[in-house]
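Of the protein chains in this complex, one is absent; all others appear in place.
Right after this comes subunit A.
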Amino acid sequence: MGLLALGTALEWPEAKKKAGQVRQWGIEQLLANWRRARGKERDALLWGDEIEYLVVALDDAAKKARLSLAQAEILISLARDEELWKSGSGKRSATGDHEGEEPPHFHPEFGRFMLEATPGQPWGIGFKDLLKVESNMKWRREVAKAHMAPNEVPITLTTFPRLGTSDDYIQPYYPPSGPALRSQFVPDEIANPHIRFPTLAANIRSRRGRKVELNVPVFHDTNTPRPFKDPTVNYDLHNWPEDDDVRNGAAKDDHVYMDAMAFGMGSCCLQITFQAKNMTEGRRLYDQLSPLGPILLALTAATPIYKGFLVDTDVRWNQIGNAVDDRTPEELGEAPLKNDRWRIPKSRYASNSTYISQDPRLRKEYFDPDLVVDEDIKKRLMDGGMDELLATHFAHLFIRDPLVIFSEDLEELDLNKSDHFENLQSTNWQHMRFKPPPPDKDDIGWRVEFRSMEIQITDFENAAFSIFIVLITRAILSFDLNFYIPIQRTTENMETAHARNAVLDRKFWFRKDPFPRRVPRSAQHSANGSTFSSTTSSAINTPPPSPPLGPVETEFDLMTIDDIVNGCTDGSFPGLIPLVESYLNSVNVDVETRCFLASYLDLIRKRANGTLWTGARWMREFVAKHPSYKHDSVVSEEITYDLVKAVEEMTAKEGKNGSVGWELLRGKKV
């Protein structure tokens, strides 16, 4: 979660004054770094996954599950252990199953009840590496658990079902309504106490001029009142000016209302970062993976409960978008533009809006016609030598204000650092992120991060989705695939992915023919810019004129996730899994690896065709079948406790032999 250097964080009115300077310095740092790194070549494929956990404390006597705010203590304990390991005497030394593997890294997250873990070293594409991913994820979980209190467990639910309720859902307990978040549901102590996090939350709220606002449509069950008025909202609170928000209509009928960053940034995600061969390949992967974002979001859907209610959406995405939405009423289009520079259609956390690859297949029709760009910044980047596509991308990211500024950093511009650039870059939480190499590390190349997936309950699933995405990138590069659709359709797909059971019930825009047009052999190499020159005939190297392209609208269609993943029955789109299988048939894969990969691909194939349930569906069914559920959308403390216990069991048994969760992992009881 970005940079954690300490310093004096500016409050919003001060920070706002310095925003222009930070942007300007950030752009100079970007230019310096881009000049240095644009020629980086032949970097290997290295990749990493990030797993985020909720730390839950189980009170078996009271049958209660609570979020544990023990992040700091756990991280200190983990760090101490890592020191010991480095000195060669620690209990985490890698032996047995993990011999030769570096111990995992743990990181703080926004929520004080969260942990993030990454592998100790990045993965490669050697197929033996792919086999280690799942066991390494399990190892991470064991290591994390070993540093918790005996009744605490790391679980991988996207959100805690009763976060923000009036019970004592956190341990230790703090009452809500603090100065940073000003939430009527969660205390400031819910967030990581590092100055960066409360400042981030407070400055988003200040910039916005009111609290963030999350209204998630409630799932109307048979006994749910109509209209549903969120019974947990307190209209009589007078601690902070923002307590007026609800009296001004912030809480909508038929919605579950939430009012703090913690409801979004307290969610756990599964993010994958790839290192590209060079900048060109990174830009290509950024573009080609972008249309897959919403598809993978729907496939990994695991978020049907908020603040103790079943909701009518299946994924976390927009809730996070709303939880960090710092746009002012003017930017939102609710008030005429007077002080602000432009209307901004999306939150800082949203689907991406740019394509950046210098790919002849990128048609102008694919671009977002409503893209907001800071023209001065774009000009500065282009004057500095950057091409227009990439300059536009960064000039789009830099329409935002920096949110957390440390006054110490404003004394001198250091072009060998990237802190100001990262200030903007890492608070643009789009579903794809294009990452320049860090200026201080020569061994790291251009990278692309795929950010839309929801965390899955078991490490088997998390490994399956991580590896699936890695294999898709290899298929994209090997077959020169083309997934371009107008980027607005991807934005639309992102909304579609939110619908309850979108994975089976909804259709998504997707490109019909992903294959390159066959270029005659004689034209292939000249088109690739090869230095080869023929002495026999100059005509051979002149590519024949391509037939004119059809209308953009004929290139894509609405498809189900099953069509996209497994292929259309009419043979139009071949399917992501068949593409991956074709790739695997073209490389040497040993029997054991292929067997593992087959089980991963099988999970995804069956999620897409409905044989297996998503996490969201399983949770809905779990609640619906719970003896104490009253069909009123309420997910009680008792249900939450049982759900967490079931999740804990599923993590260990993975649905084997008819154990809990077989519906989403195995598809059959035996």
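We take it that a residue touches a chain if its C-beta (ideal position, glycine included) is under 8 Å from a C-beta of that chain, and two chains touch if they have at least 3 such contacts; residues count from 1.
To be clear about the criterion, contacts and distances are computed from a predicted model.
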item: "Bardet-Biedl syndrome 1 protein", "Cytoplasmic tRNA 2-thiolation protein 2", "GCS light chain" or "F-actin-capping protein subunit beta" - which is the UniProt name of the missing chain; value: "GCS light chain"
item: Option touching the unshown chain, where A:I125, A:I195, A:L237 or A:L504 are the choices; value: A:I125
item: Among A:A44, A:A624 or A:A652, the residue in touch with the chain that has been omitted; value: A:A44
item: Residue in contact with the excluded chain [from A:A146, A:L337 or A:A598]; value: A:A598
item: Candidate in contact with the missing chain, chosen from A:S586, A:S628 or A:N657; value: A:S586
item: Residue numbers in subunit A that touch the chain omitted from display; value: 42, 44-45, 124-125, 277, 474, 477-480, 513, 515-522, 524-525, 528, 530, 532, 534, 536, 539-540, 542, 544-545, 571, 574, 577-579, 581-583, 585-592, 594-595, 598-599
